[in-house]
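Missing here: one protein chain of the complex. Every other protein chain is in place.
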Amino acid sequence: MNIKFKEIVINTKRRREIVNITEEIQKFVNESKINNGICLVYSTHATSAIIINENESGLLEDIIRKINEDYPIEKGWLHNRIDDNADAHLASTFIGPSVTIPIKDGKLCLGTWQDIFFLELDGPRIGRKIIIEVLGV
Amino acid sequence: MNIKFKEIVINTKRRREIVNITEEIQKFVNESKINNGICLVYSTHATSAIIINENESGLLEDIIRKINEDYPIEKGWLHNRIDDNADAHLASTFIGPSVTIPIKDGKLCLGTWQDIFFLELDGPRIGRKIIIEVLGV
Partner (left out) sequence: MNIKFKEIVINTKRRREIVNITEEIQKFVNESKINNGICLVYSTHATSAIIINENESGLLEDIIRKINEDYPIEKGWLHNRIDDNADAHLASTFIGPSVTIPIKDGKLCLGTWQDIFFLELDGPRIGRKIIIEVLGV
């Protein structure tokens, strides 16, 4: 069995932002020479998330709108007594920091309408770190 | 280490529908002869999800009711300029396309009240594909 790691570093420009990382991940799967296994994509931040869905600009705006509606910035959050980003922590908690995708015959088993995205919830930020781990044979 | 894949194909009949796939997954775990490892259940669609909870008919209806309330079909979603299923994409994005379950002594480590379900969010559809991957020894 082989295990390979890669760290992707992302700089974001807006408070909420969706960054497509599919190509970088598939490229690393290719480089890993691992043909069958799993790919774990893990964000090391408590105010971000990793999501999978369709790469359509309207939908990506809908996702951000939905997050803004479900996690309002001002709602008397207790965490905001010491910081100003409780909304981002809450969204990150419930959306989750990672996804796991099967790798078969050297390819990520993504469906036709599935891309992998880093979801910035409290940008702009420099140096967001995402770990890609490929494990298999 | 061994890795085994199986594809489950599901046809759905309603817009929102919950399909119990636990038995098929456990059967494949048995066939794989892998005694200890993980089972990754991954849906290849951007308008579906995989969930784990209790197989009780009232609860399954509650789950669908909750999705309908949280992801209304008409709410001026931008994705609906080019399609009519933004609600399904949004629910899929936030619920997630996969689950990972430990396998120990040849069995999925599901609790007494845990079953695994395919969640159709934009049916009816023919040929929904779910990948089951068993990895271990």
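Think of it as A and B in the order they're written, each chain with its own count starting at 1.
Simple rule for what comes next: a contact is a pair of C-beta atoms (placed from the backbone, for glycine too) under 8 Å apart; a residue touches a chain by one contact, two chains touch by 3 or more.
This structure is a prediction, so every number in the text was calculated from the model and none was measured.
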Selected from A:Lys13, A:Lys27 or A:Lys129 as touching the chain missing from the view: A:Lys129
Option touching the unshown chain, where B:Val19, B:Ile95 or B:Ile130 are the choices: B:Ile95
Positions on chain A where the hidden chain makes contact: 1, 3, 5, 38, 40, 42-47, 77-82, 86, 89-90, 92-94, 96-98, 100, 129, 131, 133, 135
Residue ranges of chain B at the interface with the undisplayed chain: 1, 36-38, 51-54, 56-59, 61-63, 66, 94-96, 99-102, 104, 109-111, 113-114, 135-137
